[in-house]
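Heads up, this is only part of the complex; the chains shown haven't been moved.
Chain IDs A, B and C follow the sequence of writing; residue 1 opens each chain.
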Amino acid sequence: MNKRLKIKKPRIPKLPKIKRAHKIIQNDVPGTLTYTGFKEQKHVSVELIDYSPNTYTAITVDDVSKAFNKQLPGDISWINVNGLSQIDQIEKLGQHYNLHPLILEDIVDTNQRPKIDEYPDYLFIVFKMLYYDEHGTFMNEHISLVLGENFLITFQEADGDVFDSLRQRIANAKGRVRNAGSDYLMFAIMDAVVDHYFTLIEAMSDRIESLEDILFANTADQDITQDIQELKREILRLRKAVFPFREVVNRLEKIDSTLIDEKTITYIRDLYDHVTQVTDSIDIYREMTWGLMDMYMTTISNKMNEVMKVLTIMASIFIPLTFMAGIYGMNFDYIPELHFKYGYFYLWGAMIAVFIGLLYYFKRKKWL
Amino acid sequence: MNKRLKIKKPRIPKLPKIKRAHKIIQNDVPGTLTYTGFKEQKHVSVELIDYSPNTYTAITVDDVSKAFNKQLPGDISWINVNGLSQIDQIEKLGQHYNLHPLILEDIVDTNQRPKIDEYPDYLFIVFKMLYYDEHGTFMNEHISLVLGENFLITFQEADGDVFDSLRQRIANAKGRVRNAGSDYLMFAIMDAVVDHYFTLIEAMSDRIESLEDILFANTADQDITQDIQELKREILRLRKAVFPFREVVNRLEKIDSTLIDEKTITYIRDLYDHVTQVTDSIDIYREMTWGLMDMYMTTISNKMNEVMKVLTIMASIFIPLTFMAGIYGMNFDYIPELHFKYGYFYLWGAMIAVFIGLLYYFKRKKWL
Amino acid sequence: MNKRLKIKKPRIPKLPKIKRAHKIIQNDVPGTLTYTGFKEQKHVSVELIDYSPNTYTAITVDDVSKAFNKQLPGDISWINVNGLSQIDQIEKLGQHYNLHPLILEDIVDTNQRPKIDEYPDYLFIVFKMLYYDEHGTFMNEHISLVLGENFLITFQEADGDVFDSLRQRIANAKGRVRNAGSDYLMFAIMDAVVDHYFTLIEAMSDRIESLEDILFANTADQDITQDIQELKREILRLRKAVFPFREVVNRLEKIDSTLIDEKTITYIRDLYDHVTQVTDSIDIYREMTWGLMDMYMTTISNKMNEVMKVLTIMASIFIPLTFMAGIYGMNFDYIPELHFKYGYFYLWGAMIAVFIGLLYYFKRKKWL
């Protein structure tokens, strides 16, 4: 995942269409598990990280049941499940940890917007991991998180995430994480996701700037509307993912739960500030993007103006001259000028005078 | 009804006009029953489903009075009335269940926006079932629901609905419904309606995409404004139906009523999340649709630019050439060039030079 | 009044200007009575309806003092005053019923926006009766209402209102009104006014549809901007009248006053739903109307496009042909083609080829 992060500036033209993010399945029995995403993965891979200030083990298994009862007493256990299409695995895990059926439904329902639910024994949080994949496509991955007394379960649609740096910090006992509880681990995960939102914000800022440069350089062609519309759509999707998430963090800050330590609240408050920065930026880039369309319209109009000017100048100069030539191409029996000795040259003189007069007129109008 | 659901992608052009949804009847005595919809149905059909964990009966009768007193003790009874134009039937039912006159008025008033009213013995909820009918027309059906201790009455404008899957779940004792109370049945009905809203959202998304494709392919003709305006209108109507319904669900979640079990509240909270997803999507599609009009404007302007360019190039090239030919069509007694041996060919040379010069100029301007 | 209601669809073009609704009178002593409307009426007409479940009398007098002390004990008395320009009459009534000077000022101040004021002995409500008059002009009549223990006073600017149906219900003891108190009468009056708002909403919907039809039929001329602007203005005025009225009804629903019976609250809640429907519709029609202007812009642009195309085709085809003819109209001593046997016909061949080539080009561009 970390590698993908490097692709900060996707080439603007010809972004692949954002695929519809979800399948629509209807008339289900409420509480039925149906995976609605597109990332079918044949086997779930379950990652189990068990740690305390002094101990650390990390294993990866291919069936959730193999991850049960491995937790040492006093340790914090992080169970990370990749792959939501294996419904039976999710159900097994739900039974083991005694999760409400609606939670299981939300874990596999990629339509679910960010939210937080409080249950007596655990907190359930849904949010979105956003990134550009290796093709520069805007991806939207559904993440759920169950916080218990001394464990944390995360659910992702597929392998690959933004948590590698966090894993290393746990392995190397760097930072506060090994000395804190599962609530701090939860914060660290959400913090990694929010940190990543900034990358997206940056990429958008870069794209807006490229589009502006194209517009200012006056080399815009029609494809630019498509890019602007694409950008609008991404910003709208980003808003849809981030704005409810801010509410989630806000509620988390104010929550009255024994699961969350007072010290961690300070960190969550900080996280809230970060998410607010993201939402502020989204709104600014939104306005900028909407403004791009206006700029494009004026660019088109300016171009048309230029085309019109050339036409007007050419036509206005040569139409009267042609008329003058036409006059002396007539076959009247008696046209005195035709017989003037220098008639032809007089006419040229008159034509040049008209030509210069019109040029001067257009010059004064600043059309030349 | 289920079959109609398949028509997810109505052909975009030439959607029939949305008929005005209601008749306007004025200066009624408050509490008077007047059906304001257009779905006149000669006979009501009353469906009676009576169930408990162990028992199940379902009958359909053509007069409400035949449905009274059929409920077994301890059972949950779902009375579904199709057809609101038979006022006397509604009144009979109102008397039997002792419903407030204003409730009866709201049941037949298809103008009524989604709302929830609490009465000592029952809850009254109004909402809208939305779907595309077999002709691809956007339909808006008025549904009311009365929740009592152990019964639930639903009122629909006409036969056909989105509850077939729910009926089967009751018949086959699938899911939680047979083991839960009338409040869960109410939830299941509202859930089916909300699930169906997603279909509409999908259809809109598809139509926006088709319109965008048309715009990007640059094959838009005038009819597209009509489609966009149509789409705007549908989105506005959808908003009008869904946004107040979200408030209804929100209030239902917070209600303090003995009619609603604590366990069901969890399900209603989930329903609230779903409705919020619908409203979020509506707002996004709304912005996208508004943006389509801007895109169409730039498309028109770009086309005009192209037309202008062809005209400018043709006129600018041939007008000076015609002038040159006109010069030598004059009948002056003395025009020296006319008597040059290769005068005609010199002129052709000059004309070709002008031609190439102008072509080069337009090339440099990127008009060619 | 009822007859005017029939004029649901005013002819769109040439609506008379909405006259400024109020005179502006400045620097008054607060509490001074000044009628600010335009409906000067020489005599007030005072209608007195006195009723109980068993009794009913209705008289009309031309001086308020004649209406005092006619109320039978135990009866409900409705005093309806038509004509606000006779200040002394209003003052007499104010003294008799001991009304606060500011109330009297608000009664005659047609500028006053809808509001509700609570006084120890009575409630004072201001709202607006809106209708199209016989000329299709949008009219805005100022109505005030004083609710006392067993009486209700209404003030209107002029004769003619929307309460005829209510009067008949009282006379014929139809509906609940004869058996309920003055608070229900107040509700019935407000209900009649709100019912009438729907007529306006309908008329607006019709006008928007006519304008859309005109726009789609592509027969729009310049007058349409005037109609759209007119419509915008009416919608804005409607908003100004209805939105504060919704607040009034909302506050009325929550009021803690002995004047209003618990049973009537249910009706007022229903009224609130109706007003909300009106405000919802206003906002939708507002967006539709704003959209009309955009549609008109694209219509204009499309027309210009069409004009440009005809010009481009005509000019692009005939300008080169004329050039060809000009070539062979030159008088050079030696132009070989002129002496070819079939030169003239060869040229025609060439011209026809150019003609067909250009036609084909425009065909391919879809301009034909």
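Keep in mind that, in the parts below, a residue touches a chain if its C-beta (ideal position, glycine included) is under 8 Å from a C-beta of that chain, and two chains touch if they have at least 3 such contacts.
This structure is a prediction, so every number in the text was calculated from the model and none was measured.
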>> Considering just this structure file, the complete complex holds how many copies of the sequence, given 3 are shown?
In response: 5
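Just so it is clear, only the chains that are shown with their structure count from here on.
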> Going by the average position of its CA atoms, which chain sits the greatest distance from chain A?
Replying inline: C
>> Of the chains shown, whose Cα centre falls closest to the middle of all protein Cα atoms?
In response: B
>> Can you report the angle of the rotation that maps chain A onto chain C, using C-alpha atoms only, to the nearest 5 degrees?
In response: 145
>> For the two copies chain C and chain B, is the contact made of the same residues on each side, with over half of the numbers shared, or of different residues?
In response: different
> Whole-Å distance, chain B centre to chain C centre, using C-alpha means?
Replying inline: 27
> If you average the CA atoms of chain A and of chain C, how many Å lie between those two points?
Replying inline: 43
> Got the chain B residues that touch at least 2 other chains?
Replying inline: 297, 301, 304, 308, 311, 315, 319, 322, 326, 329-331, 335
>> Considering only the defined contacts, which chain B positions touch chain C in the complex?
In response: 20, 24, 26-32, 100, 102, 105-106, 111-113, 115, 117, 222, 225-226, 229, 232-233, 236-237, 240, 244, 293, 296-297, 300-301, 303-304, 306-308, 310-311, 314-315, 318-319, 321-322, 325-326, 328-331, 335, 337-339, 341-344, 347
> In the complex of these two chains, what residues of chain B are touching chain A?
Replying inline: 2, 5, 162, 164-166, 169, 174-177, 187-188, 191-192, 195-196, 198-199, 202, 205, 212, 215-216, 218, 266-267, 269-270, 273, 276-277, 280-281, 284, 287-288, 291, 294-295, 297-299, 301-302, 304-305, 308-309, 311-312, 315-316, 319-320, 322-323, 326-327, 329-336, 365, 367
